[in-house]
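One protein chain is absent from this view; the other protein chains keep their places.
Note that the chains take the letters A and B in the order they are written out, and that residue 1 is the start of every chain.
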Amino acid sequence: MLGGAVAWIAGSFNQHYARNISLVTVLIGFVIALVYTATNYVHITTSTTQWLVDYKSNWIPAYGISFHLAMDGLSLILILLTLFLGVLSVLISWKEIKERTGFYYFNLLWILAGVIGVFTAVDLFLFYFFWEIMLIPMYFLIGIWGHERKIYAAYKFFIYTQASGLLMFLAILGLYYIHGKTTGTYSFDYFDLLGTKFEPAMGFLLMSGFLLAFAVKLPVVPLHNWLPDAHTQAPTAGSLILAGLLLKTGAYGIIRFAIPFFPQAAHVFAPYGMIIGTIGILYGAKLAFSQTDLKRLVAYTSVSHMGFVMLGVWAFNDLAYQGVVMQMVTHGISTGALFILVGFMYERTHTRDINSFGGLWAQVPKLGSMMLIFALASLGLPGLGNFIAEFLVLSGSFKANMVITSIASIGLVLGTIYSLRIFQRVFQGPKLKEWSMPDLSWREVIVIGSLVLVIFWLGFYPQPVINAVKPVITNVLGYL
Amino acid sequence: MEIGLTHYLVISAILFSLGLYGIITRKHAIMVLMGLELVLNAANINFIAFARYGGMNIEGHIAAIFVIILAAAEAAIALAIVLNIYQNFRHVNIDEVDDLKG
Partner (left out) sequence: MTMNKIITTQELLQLMPFLLMLAGPVILLVIIAIKRNHLFSWFFTLMTFAGVLVTVIANFQQLPLNIAMLTVDKFSLLYTGIFAIVGIVITLLSHNYLEKTSDHKEEFYLLLVFATLGSSLMVASNDFVSLFLSLEVLSVSLYSMIAYLRNQDRAIEAGLKYLVLAAMSSAVLLFGIALVYFETGALSYAAIGAKLGKTGFTPYLVAGFAMIIAGAGFKMSVVPFHWWTSDVYQGANSPVTSFIATVSKGGMVGAMIRMFTIIPGLENNAVVLVLTIIAAASMFLGNILALQQTNLKRLLAYSSIAHLGYILIAFISFGNGGTQAATFYLLAYFATTLGAFGIIAFLSTSEGEAENISFYKGLYWRKPALAAFMTLVMFSLAGIPLTSGFVGKFFVATSGVKADLWVLLFFLAINSVIGVYYYLRVVVMMFSNKDNQVETIVCRKGVSAGMIALVFVAVMILYLGVYPSGIMELIQKSAIN
């Protein structure tokens, strides 16, 4: 949370400074968060209370709005992820962004601040506030520094998220009002609003408001339309942040808000949620397979991976939830890495067309091996983080619903196909064209290398993450 | 026949409609302004009739006097604008004053 404050304040002053300052800022934030985690690790994993840090001050008291931030294990993990990817996104923009750098980094830091805000806000008004805050700079990021069809993609992204966000806002207001009418105190505070009683129909309606916003962000299949465009057109760092962080806010929202607020409605919705998740897994995988644009391909793998999250979230048991959190983290790492790698290739060749590559292994072995690692991670090879995540999700949801889960596991097979296809088409086979490609530079090695380390670490020893979120999961499941 | 409230109201209603009709159909700016005057005076007749027959108070008269003053003020400004239109366009046909569209 301190990191959030630092990044936010620095972000607002950073307008006219260059990349160095933003790197330092995010790095400081990251180190602070890391040190905090390291020193309080025992406390985090063993404490019985869910909340680690709690900060509250009045904002608009007349309407029961306060500036209320709180952090638990889940937020902490996600903040660490945010700042980690934040550092990387600054590093990878080092050379890619050549013009208007000041404004670029300003936007980048604002997104990070917004995302951290979303992960820590426990006042619904504040939550919505941050939710919107992170959209605007993202919009600029895509719209100004994006690729050929950037304006269209930026619009689509913004309209989708804005529309769903407003419906969530209405739902928040509805919740606020119903709570106020039954108890007499009007408040937007998360803790006050928990346990509000509704008529079933009303509860379901309000939950759909929340769910819609989160589902667009996640994205869940019928609402995923914006994602491929936004991912494809965004600059590399934009894609990284979109895939690594913004998608996670959707999942986070469901776990933190949608389910605890509306347990009854959630139970009704659960089987449908799982079905939708499964459709997402299969549909995303199928589309990923048929793409020729590398970035678009990776974008559709996100849809597929997020299907697992959707599946796990509605299974309502510890195993699945641990899997969901793991999936959020590992997907952030692995898909982020894939985007970065594709970005590197784009920087060198100025094309993302899969058909124009081929046989590049001999020329760029480092790039190729990195790509192989993350392609394997993405398909869920044991030993890499994604395997743990998907395995946990599937075994968790298997308990909840056998049929759907069995169908969902086909997604793993499909994942193998599309992941290997990337690697095979780009790095093996006949050379279709000559590219003058230098291999990875030291900066790029640092970026990718750190991601490799993390993904291996999560694959072999995921316990710290799982321990950190255990109290949270117990708590969330307690509301049901 | 005793002349009562109804008669006044009918007159004022007729005046109101005529004025409105004039504003909508006339092309000549001055005619439109005359239509406006009719509408305002229709309201005035109402006020005075209500004050007289409603067995009410003096307030209606006050309102009517104010309206007369304001109608005069409005007519002054309106004629000034029409004069300007004449200077700029060399006619006062308001159907042909239509630069603004969209």
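Throughout what follows, contacts are C-beta pairs under 8 Å (C-beta built on N, C-alpha and C of every residue); 3 or more make two chains touch, one makes a residue touch a chain.
Everything numeric here is computed off the predicted structure, so don't read it as measured data.
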Chains on display which the left-out chain touches in the complete complex: A, B
Given A:W94, A:Y155, A:Y346 or A:F391, the one touching the chain that is not displayed: A:Y155
Full-complex contact with the absent chain, from A:G143, A:G380 or A:P462: A:G143
From A:L27, A:V53, A:L173 or A:L477, residue that would touch the chain that is not displayed: A:L173
For subunit B, residues in touch with the removed chain: 16, 19-20, 23, 29, 32-33, 36, 39-40, 42-43, 46-47, 50, 54, 56-57, 59-60, 62-63, 66-67, 70, 73-74, 77-78, 80-82, 84-85, 87-89, 94, 97-102
Contacts of subunit A with the absent chain, listed as residue ranges: 58-63, 125, 128-129, 132-133, 136, 139-140, 143-144, 151, 154-155, 158-159, 162-163, 166-167, 169-170, 173-174, 176-177
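We take it that only the chains that are shown with their structure count from here on.
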Separation of mean Cα positions, subunit B and subunit A [Å, integer]: 66
